[in-house]
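Removed from the display is one protein chain of the complex; every other protein chain stays in position.
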Amino acid sequence: MTETRGVWHLLLGNLTYNALPFYSAIAAFAAGLVVVGAISVFVLITWLGKWRYLWTEWFTSVDHKRIGVMYIIIAFIMMSRALIEAVLMRVQQAVAINSPGFLPPDHFGQLFSTHGTIMIFFMAMPFLTGLINYVMPLQIGARDVKFPLLNSISLWLTGGGAGLMMVSLVLGKFSTGGWSGYPPYTGIEFSPGVGPDYWIWAVSLSSIGTTLTGLNFATTIYKGRAPGMTLMRMPLFCWTSLCTSILMIFAMPPLTVATALLALDRYLGMHFFTNGMGGNMMNYANLFWLFGHPEVYILILPAFGVYSEVISAFSSKRLYGYTSLVCATMAIAILSFTVWLHHFFTMGQSANINAAFGIATMTIGVPTGVKVYDWLLTMFRGRVRFTPPMLFSLAFIVSFVIGGMTGIILATPPLDYMVHNTVFLVAHFHNMLIPGLLYGMIAGYQYWFPKAFGFRLNETWGRIAFGCWVVGFYLAFMPLYVLGAEGMPRRSQEVFDTAYRPWLLIAMIGAFILLAGLVSLFIQLRVSIRQRDSNRVFAGDPWDGRGLEWSVSAPPPEYNFAAIPTVTSRDTFAGQKERGQAYHPPKTYQDIEMPKNSAAGVVIGISGAACAFGLVWHIWWMSILGLILIWGTVIVRSFVRDIYKVIPAADVARTEARWLNHVANVRPVPRELETTLANKGLAESVA
Amino acid sequence: MSDRPRAHVLRWVLAFVAAVAAAAWLMAEPHELAPVRAAATGRAEHRRERRSYIIGFVFAVLLTCAAFAIVAWRLMAPGTALAIVFALGLLQIIAHFRFFLHIDLRKSAREDLQLILFSSLITLLMVGGTLVILFNLRHRMM
Partner (left out) sequence: MSANEVIHAGLNLGATDPKTHEEAGSAIFGFWVFLMTDAVLFALLFANYGVLLSGTAGGPGPAAEFKLSSAFIETLLLLTSSFNFGMASLAMKHGSQPRLLQVWLLTTLLLGAGFLGMELHDFATMLSDGAAPSRSGFLSAFFALVSTHGLHVFAGCIWIIVMMVQIAVFGTDARVKINVLRLGLFWHFLDIIWVAIFSVVYLQGLIR
C-alpha cells in the first residue's frame, strides 16, 4: 500500500481527490461550469472542423493584429468570470448583515482574491495589450512589432496564466490573501494550502509575458517608425503606448522579485517575509507596491491614449495641446515611480516620509488635470458626434475627475489613516479603473472594431451598454464612498451595522446593472455579426480618422501597408485627405517579407502553464519537463533558419487594386450619416 | 548634526564625487589612451578596439585589487573603507561600460543613453526608497 501511495505521490504530487470542490455547492457549480464550458468549446470546434483553421490562422500566428484580437478575447472571457464574482460578493454583503449570508468566509476570501487578480492581470492587462498590439504598429506605419515571435510567446504565457486561474476553480482553492498577497498571511505557516501558490504562479506567468511585451513595444516605437515620423509626429495613442511599455519594463521586475521571494519562503522555508528568524514582512508591501503603483499607471495610460484618439476623431478636430499632452504623459510615467508608499501610509513609517510621498502623490494630479483640459479644449468648437465611444469618453471625464479628487483625499496621510482599508478605498480605485480604464478599453474596442473586422458594431446596443455601464457604476460604487467614510472595512464577508443596509442594497443593484452592461456588449457583438454584411466598411475609414491606421482597408491586409508611407506631419492621414493625396497607390509594388507562423509561442505558453501547475501541486516531474520544453523550444527555434515568407509583389498589387477599386466605387459619407447603413468606410474629403 | 555623523556623510559624499568625476573623465575624454583615426580602417579599428578591452581589463584588475587590499590589509577605518570600496566598485562598473560595452556619452545612440539614464534613475529611486523606508521602519520599531 505504501508503495502505491508513493508512486501516486510521485506522479501527482499533493493532488488528491480532495482537491475537487465538493465542499461547497457554489464552488462545485462553478467548477462544473468551467469543465462543461471547456469540453463544449472543444466539442464545438471539433464538430465544426475548425482546428486546422484555428491553428494556422490564429494560434501560431505572429501577426500583431491576430495576437491583439486574441488578447482581447482573453480579456472578455476573464471579465465575465470576474464580474460574476463581483456580483456574488455584492449580493453576499447586501444579505449578510448580522447574518452569515450564503458565502462562508473562506469562499468569500477566494472571491475577492480572484476578482482582483483576474481583473488586473487577466482582464485589464490583456485588454490594453491587445489594443496597443493591434493599433500601434498601424499608427506608426510599420508592418508588425519588432519581435513578432516574442509577441506570440507573451500572448500564450498570459493565456497560460489565465488557464491556471480557471483550473484553480476546479482543483484546490485559490489564495484568500487578496490580489496583493501580503505575507505572513500568505506565507506557508498561515496559508499552508495551494492557494497562494496558484496566485504566485498565475501572476508570474502574466508578469513575464507583460515584461516581454513592454520590451517589444518600446523597441518597436523607438526603432520601427515609418520614415519621417519623428516622436513628436506620433499619434498620442503611440505616446501613451511608449510610456506604458516603459512602465511595464520597469514595474514588472519588483513584482517578479516579490512573488519569487514569497515562493522561496513557501517552498524552501526561507525567511524573507516571515514573522521572525530575521525576516521583514514590511519589505513585501514595499516591493509589491513598487510594482503596484506603476501598474495602475500601466492600466490608465493606454486608456488616456484611446480618449485622445476618440475625442479628437468625434469632435472632428485636431487634438488640442499635443505637446502638453506628451509632456503630461511623460510626467505621469516618471512620477508614477515616486509615490508607491501611499499604498501603505499606515504601515508605521514616520510622518515626514508619509508627507513626502503624499505630496508626490498629489503632484500626479497636475499632469492628469492638464490632459483633462486638453481634451475639453479639443471638444470646444468642434463638431461633436455622440457615438458610443464618445459617450464613454464623456462619462470618463466627469467620473474620473470625481475619483481623482477622492484620490487627493487618500493622498493626505491623516485622512488616509481614517479610510485606509475601508470601502472608501475600494470605491476610489474602482472609480479610477471603471470609468478610467474600462470605459477607455470599451471605447477603443468599439472605435477600432470596424478596422479590425471590416464591419461596424450595432449603435443601439452600444448605447444600451453605455447606459448600463454608467448607471451601474454609479449605483455600485458611490454608496461605497459613504460606507467607507462611515467606517465599513473592505473585504468583509459579513457586516454588523444595519445602517449599511440601504447603501449595500443600492450597490448590489448597481452590480447587476454592470453585469447587464457586459451582457449588452455581448449582445451587441452577436447582433453586429448578424448584420455584418450591411455594415461593412471595407474602404477602411468609417469615422473620418486622422491616423495612418485608417488609411488601409478594413480589415487591413496581412502586411498592413503596400508601401511604407513617408510621414511629414502629425495626423498623417488627415493631412493626406485634406491635400487630396489619400488612396494613391505606390509607384511600384515590391515583394514583402513577413515572418512565418510558429508554434513556439503555443508550446512555451502551455509548457509554462504546465510548469506552474506542477509547482502548485508539487508535481516536480511536470515542472521540470515544462522548463525543459520552454528552454528547449527557445534553443531549437534558434536553429531554424527558414523563418520568413515572401508575399510576391503581384499578390500585393492584386490586393491593393481590389481595395482601391472598391474605394473608387463607393460613395463617401458625411459625418451625419456615419452611423447609418450608408457608411461604407469612406469619408467625404474636406478639401 | 554633530561632528561624527557629519564626517561620516562627508566621507561618502567625497567618495561619490570622486567616483563621478573619474567616470565623467572616462566617458568624455577623447581617447587619450587609444587615439582615434579619422577614417576607421579595418586594421586600425581592430587595434583600437583591442586596446579598449586590454585597458579596461587592466583597469578592472587594478580596481579590484585595490578594493580587496583595503579590506584584506585593513588600510583604513571601517566607515571610510566601505565608502572607498563602493566608490572603487562604481568606478569599475563605469570602466566596464566604457571599455567592454563601448558606451560613452558622445558616440552612443540616443535611445541607449536615454535607456541607461532612465534605468539608473529608476534603480536609484527604488533602491534608495526601499532603504530609506525600511530603515525608518526599523528605527521606529526599536
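Going in written order, the chains are labelled A and B, and every chain counts its residues from 1.
Definition applied: contacts are C-beta pairs under 8 Å (C-beta built on N, C-alpha and C of every residue); 3 or more make two chains touch, one makes a residue touch a chain.
Everything quoted here is computed from the prediction, not taken from an experiment.
Participant: Out of A:F250, A:Y322 or A:F396, which is the one that touches the chain we can't see?
Facilitator: Checking each option in A:F250, A:Y322 or A:F396, the one touching the absent chain turns out to be A:F250.
Participant: For the chain that got dropped from the picture, name the residues of chain A it touches.
Facilitator: 146-147, 211, 214-216, 218-219, 222-224, 249-250, 252-254, 256-257, 261, 264-265, 268-272, 274, 276-280, 283, 287, 290, 635, 638-639, 641
Participant: What residues on chain B make contact with the chain left out of this view?
Facilitator: With respect to the unshown chain, the touching residues of chain B are 40, 42, 45-46, 49-50, 53-54, 56-57, 60-61, 64, 67-68, 70-72, 74, 78, 81-82, 85-86, 88-89, 92-93, 96-97, 100-103, 107-109, 111-112, 115-116, 119, 122-123, 126-127, 130-131, 134, 138.
Simple rule for what comes next: only the chains that are shown with their structure count from here on.
Participant: On a C-alpha centroid basis, what's the spacing between chain A and chain B, in Å?
Facilitator: Result: the chain centres lie 40 Å from each other.
Participant: Hey, which residues of chain A end up touching chain B in the complex?
Facilitator: My answer: residues 222-223, 246, 250, 254, 280, 282-283, 286-287, 290, 334, 337-338, 340-341, 347-350, 353.
Participant: Which of the residues in chain B end up touching chain A in this complex?
Facilitator: Per the stated touch rule, the residues are 111, 118-119, 121-122, 125-126, 129-130, 132-134, 136-137, 140-141.
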